[in-house]
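I'd like to ask some things about the structure below.
As you look at this complex, bear in mind that one protein chain is not there, while each of the others sits in place.
Per-chain residue numbering starts at 1, and chain names A and B are given in the order in which the chains are listed.
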Amino acid sequence: MRRSAMVMTAAFLCVHAGCDGSKDGSAAPARTPVRVQLNWVPEPEFGGIFAAQQDGLYAAAGLDVDIRKGGSQVPVAQLVASGQADFGVMTAEDVLTLRDRGGDLVAVFAIFQDNPTGFLLHESNPITTIEQLWMSASTVAVDASPPYVRLLNLKYGGKDLKLVPYTGALAGFLASKDAVQQCFITAEPVECRLRGVPTRVLSVATVFNPYAAVLATSAVSAAKRPEIVEAFVRATSEGWRRYFADPPKYNVGIAALNPSMSLEAMNIAAELERPLIVPADGAAIGSMRIERWQRLERELGQVGTIESGRTPSSGVLWSAPTGTPSGAAAGATR
Amino acid sequence: MTRLPPTLQFDRVAREFAGGVRAVDGVTLSLAPGSLTAVIGPSGCGKTTLLRLAAGLDVPTAGRVEAEGASGSRSARSVCFQDPRLLPWRRVVDNVALPLELAGVPREQRQASALEVLRAAGLAHASRMLPAQLSGGMRMRVALARALVTQPQVLLLDEPCSAVDEFTRMQLDEEILRTFRACGATTMLVTHSVSEAVWLADRVIVMARGRVHADHAVRVQRDRRDRGDVGFLSEVEHCMRLLAAASGRDAA
Partner (left out) sequence: MNALARQVRAVVWPLVGVAIVLGAWQVGVLISGVAPYLLPPPTAIARAMWESRDMLASAMGRTALGATIGFACAAAGGILIGSVIALIPILRRSLYPLATVLQMVPVVAVAPLLQLWVDNGLPMAILSAAIVSLFPVLAATIDGQASVDPGLRELFQLSRASLLSRWWKLDLPWSVPATVTGLRIAAGLAVIGAVVGEFVSGYGGVRAPLGIVIQAAMRDARTDLVFAAVALTTVVGFALFGAVSLVGWLLVRRWHASAVNETEDRR
């Protein structure tokens, strides 16, 4: 059902794009250029996007997608809000924070249903819970002051804890038995496992569980070109379906773009992320519930990240203005 | 001076530079104790190289340079160069005291010696100044005072007046004469001014192409020298002719 709707939309867009092409007097159908900004290097956490690209789903939907890799210092939310990227992968906190500052972002697709963020420790480390970690005098490498750290500070104090920047490099962690760093459950622990380094992961989802990676776009351009958003969301959704049907097939292409992560690690990561991405209740991949955004808004208010007195969660979810709700779009309005 | 200064002896001295250029080519000379000898000659004749060999700043490729009859200590030789070579961050008195300081003389003693030579040179008022605050002629006089502070037995002057105007030059010449008389050292003066050479020296050596071209003893007594006097002028004229001949030979 979902699939046939998908194919129909794609066919419609093709025809539509073809009309545009003939208007321009050009023989080839003109595709709309779409820039997608990732917040990290190509990894299985973007598997569906790469699968859609590799299988030509975006092209079939009339989109000429340019996937741009990111890093810990790339301000994805600002890039998308200012129109320098059409879609961006960012955390739900990023979306609400920028909306609070007056940035006009809307979330269109949730990659992670559950937060894959965790703390990575050596197995020999006696600490086994986040609470213990926060009461200890450990040195922890984390992104600069993310909301979950502030939430943990509120909860547990953490006055002896030493927080240092997370650079994405594993070398520092491997060098010291006492080292603790933030991680994506699907990335660093796998890398350690393959190197024969036994580790323990403390999941942050137990204390803080917003949508950890969402695709967002500018509200203005989404209102102007809803068909582009819809086409992109559908193709991405289908990309994820195909990716999980056969991750190794698509990981070859992703690994070619990222020399720092092995194909083997990517294949393991794909299996680890599957339960975090595919909704447990049978809902469509990518769907979101407003209650979780509202809860996040309360949490961000507690730690002082949201301060304007606005309610940035209202209107954060994009919904297709017309047409039959289906797939991710249907989930978004659920 | 209680002891007689040494004879400065050049014995078949030669200095050949890389590329086969012979700046000094077999010079044998004997500078009498306590005499003032001027060395003149066209540019590139080897006069400055000869002085540097005498100072020990250069080593001859053949022959020997010796100060016979001296205690043998090379620090008894003082050199005053074309440029004053003062340390710009030191006050005049500390510049003058430098040779004593490097020889390990205690501070009080060397300051006293430096002030003494400065006073004798009429520079006592400038002792606390920095070189940048002095005129070119003053700086040269400080350099002369510095050459004198070690009470040298051999004094080597390398065109000390080449960088100053005519009036300052005459003043400096007086100063050189006073210095020479004060220390009584065996003195060698390299200059390109014939009248200066005649006015100051007992003996004028004319060099050309690294060799001694002429050797002339000045016939007017030093005390009677007067720049306007006929006898003096004829001596100058004579040396001019010797120099012209040397230049001709040089050009040949």
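Here, a contact is a pair of C-beta atoms (placed from the backbone, for glycine too) under 8 Å apart; a residue touches a chain by one contact, two chains touch by 3 or more.
Please read these numbers as outputs of a predicted model, since none were measured by experiment.
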item: Absent-chain contact - pick from A:Gly56, A:Gly71 or A:Pro165; value: A:Pro165
item: Chain not shown: contacting residue from B:Phe81, B:Phe180 or B:Phe232; value: B:Phe81
item: Residue of A:Gln54, A:Gln78 or A:Gln132 in touch with the missing chain, whole complex considered; value: A:Gln78
item: Residue in contact with the excluded chain [from B:Leu130, B:Leu177, B:Val220 or B:Leu233]; value: B:Leu130
item: Chain not shown, touching residues in chain B; value: 55-57, 74-75, 77, 79, 81, 83, 85, 87-89, 98-99, 101-103, 130-133
item: Hidden partner chain, residues of chain A it touches; value: 73, 75, 77-78, 81-82, 94, 97-98, 101-103, 139, 142-146, 149, 153, 158, 161-165, 167, 169, 171-172, 175, 305
